[in-house]
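A single protein chain has been removed from this complex, and every other one stays in its place.
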Amino acid sequence: MRITARRSVAPVIAAGLALALGACAQGSATQSADAPSSGGKTTVRYMNFSANGGHEKDLDAIKAAFEKANPDVTVQIETTPYDDYFTKLQTAVAGGTAGDAYELNYENFVTYASNGSLAELKGVDGSKYKPSLLKAFSADGKQYGLPESFSNVVLFYNKDLFKAAGVAEPSASWTWKDEQAAAAKLTNKSKKVWGDYQPISFFEFYKALGQSGGEFLSADKKSATFNSDAGRAAAEFLVSKAGKTMPTEADGAGTPDFDSKLFKSGKLAMWHTGIWMFSGMADAKFDWDVAVEPGNTTKASAMFTNGAVVSAQSKNQAAAQKWVTFLTSSDEMVSKRLETSWELPPVADETKLASYLGAGKPANRQAVFDSLDATVLPPVIERQQEMQDAVTKELSSAAAGRKSVAAALADAEKAVNALLK
Amino acid sequence: MGPRRRQVRALSLLRYAAVLAGAVVMLFPFLWTVITSITPEGSLAGGPTLVVENPTLAAYRTLLDTLPMWRIVVNSLWVAIASTLLQLITGSMAAYGFARLPFRGKNVVFALYLATLMVPMQVLVVPLFIEMKALNLQDTYMALLAPSIASAFGVFLLRQAVESVPKELDEAATLDGAGHLRIFVTIIVPLIRPALATVAVFAFMGSWNSFLWPLVVIRSPEFMTLPLGLATLQGQFTTEWDVVMAGSVFSILPIAVVYLLAQRHIIAGVAHTGIK
């Protein structure tokens, strides 16, 4: 434990309050935590975002199963929508009132791990988790979190539109060229049908870069390496779609929901999006399916993963770790997630996932697992959000024709390098 | 009818047409909100439609099923009404102080009041949260209310109104032996009713729509306010716009009602006070 005084705002507030109230300083502002245990029961507060928007009951079911197995622990769940979650979480950490355990997506994990906000998890049974996912939530050789779920991106396609246009359906062997050719044939502007949709953003770029065999950062993570031939190919691929086979901002792209409504209304032939859209598209009025995303020189599928961590501020770290372990590896969790299509459980034993293949539309669910053969996780640095914003901003400039692709990549490289200093 | 009369008539007709056209433009977003809320699988992506096929109240039912609306609305009302009343009291008293009591450094104190409006909430929210924790008030009604007990905005608006009340009225009352409190209650407050009603509308609205502060300071569902509840309807990947818009209708109507109630006072104003 470090002895150096933690600088914080609290003393200033206390002083301000004391002055304002005209009272003498009534002691320090560090006060006793809310009594966590009553009658031998420990309460674990768990903050999360992924249950918001339809899975609140599923998380409650997992919690109930946990409490049944651990009668001495009560879990108190606090769910906040993703868009506001980090605002709330950061403020809570700043105020020392973060949950005993909380959820972090992989992109944000590094920032929290490198700032000493997380408790190291000891005695983790690593054999239960997919090794790559488990590794994603470690830093400096220490396990700071456990993978909770993962999902990946596949190519959704409207079978009816393909049939009508007489174009062969996507297969696992498709490359960008096949996709571009099909998109051109499928786009029918007079009928307001678009061939393709893929946001022009950091997330699509790092993946396309991977599909071209490029690397985003150098091995030591000290410099950006995406301003390369592979990077130019990736950016060109994305940018060249805009306005030709893919709707632009002026057509409404970027408005929340734009792409899902477009696909669901039968006006979009191919759509790069995550498996989280399966349930939303289940009742679409046309036939659709999915395929592994086409690659360029190689295959690479985007993977996203969320993890659960234990707060370093928590007074109940042991109980919190118990809950986090249950949440990420129990059979109850596995069956609940599969049953409700709530992303995928991060388990090592893939036979447990068998039921997923027959869980309904789309027919080719095997593509979800095939995609896992070659995945790329997003590049992550401490100043993650700034990097994402900078890359997306430059790519959008190129897509709108305000900059050449080469200039946009050079500027993005400069911006990212500045963030790595 | 002389040509001048006719000209005036044409002008006023033209003005009426302009006001009417403007009102349509003003009502349009609200209409769109309502229409989307009753459209099955309503979407905002495609632009507005004015004719709804198979209108349905399903979105409202979903809203009531997914959120404890009753509880949420009561919370929001409670906080909004309390902060409105408090702001009216604290604001009108301060307004009287600034407009009628001579004291040294008045302008400086007033400038300090205004200064509280000049730092954005985005910066204050973290220190304020830490302060609430130090006072052990986080996750309480008091915490929701704290930043809106008094507002310099209200003080300023009401001060302008008090300044507009002729000083002869107070002087006459002083001669009759009335003290500050009596002048304030019996002369000033009735005369600044339009301004009080205006402050009430904005205070209510401010609290009713407040998002960032409740987001960070509240963690128990039982204190959830309407904007927090509505935010949970927007998912990470998908949004059911019909439900979101049904929620918006819910959030707009109470303020509209408050405005309509207040409007009577804003208009009634001086007409009945009998000052000459």
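Note that the chains take the letters A and B in the order they are written out, and that residue 1 is the start of every chain.
Everything below uses one rule, namely that a contact is a pair of C-beta atoms (placed from the backbone, for glycine too) under 8 Å apart; a residue touches a chain by one contact, two chains touch by 3 or more.
Throughout what follows, contacts and distances are computed from a predicted model.
Chemist: Per UniProt, what's the omitted chain called: "Raffinose/stachyose/melibiose transport system permease protein", "Isoquinoline 1-oxidoreductase", "Glutamyl-tRNA(Gln) amidotransferase subunit A" or "Carbohydrate ABC transporter membrane protein 1, CUT1 family"?
Modeler: From the listed options "Raffinose/stachyose/melibiose transport system permease protein", "Isoquinoline 1-oxidoreductase", "Glutamyl-tRNA(Gln) amidotransferase subunit A" or "Carbohydrate ABC transporter membrane protein 1, CUT1 family", the omitted chain resolves to "Carbohydrate ABC transporter membrane protein 1, CUT1 family".
Chemist: Based on the whole assembly, the unshown chain contacts which displayed chains?
Modeler: Hidden chain contacts in the full assembly come out as A, B.
Chemist: One chain is left out of this view; which of B:10, B:57, B:117 or B:172 touches it in the full complex?
Modeler: The one listed residue touching the chain not shown is B:117.
Chemist: Of the residues B:62, B:90 or B:236, which one touches the chain left out of the display?
Modeler: B:90
Chemist: For subunit A, enumerate the residues touching the unshown chain of the complex.
Modeler: With respect to the unshown chain, the touching residues of subunit A are 6-9, 12-13, 16-17, 20-21, 86-87, 90-91, 93-94, 111-112, 115-117, 248-251, 255, 383, 385-386, 389, 393, 396-397, 400, 402.
Chemist: What residue numbers in subunit B mark contact with the hidden partner chain?
Modeler: Counting only subunit B, the missing chain is touched by 15-16, 19, 22-23, 25-30, 32-33, 44, 47-48, 89-91, 93-94, 96-98, 101, 103, 107, 109, 111, 113-120, 122-124, 126-128, 130-131, 146-147, 149-150, 152-153, 155-157, 160-161, 163-167, 180, 184, 194-195, 197-198, 201, 205, 209, 245, 248, 251-252, 255-256, 259-260, 263, 266-267, 269-271, 275-276.
Keep this in mind: only the chains that are shown with their structure count from here on.
Chemist: Please report how many Å separate the Cα centroid of subunit A from that of subunit B, as a whole number.
Modeler: So the centroids are 38 Å from each other.
Chemist: Which residues, counting only subunit B, touch subunit A once they are in their complex?
Modeler: Residue list for subunit B touching subunit A: 43-46, 125-127, 129-136, 138, 212, 215-216, 219, 231-239, 241.
Chemist: What does subunit A use to touch subunit B in their complex?
Modeler: Going through subunit A, the ones touching subunit B are 8-10, 13-14, 16-17, 29, 31, 49-50, 52-54, 78-84, 87-88, 91-92, 94-97, 252, 255-258, 260-262, 265, 274, 276-277, 280.
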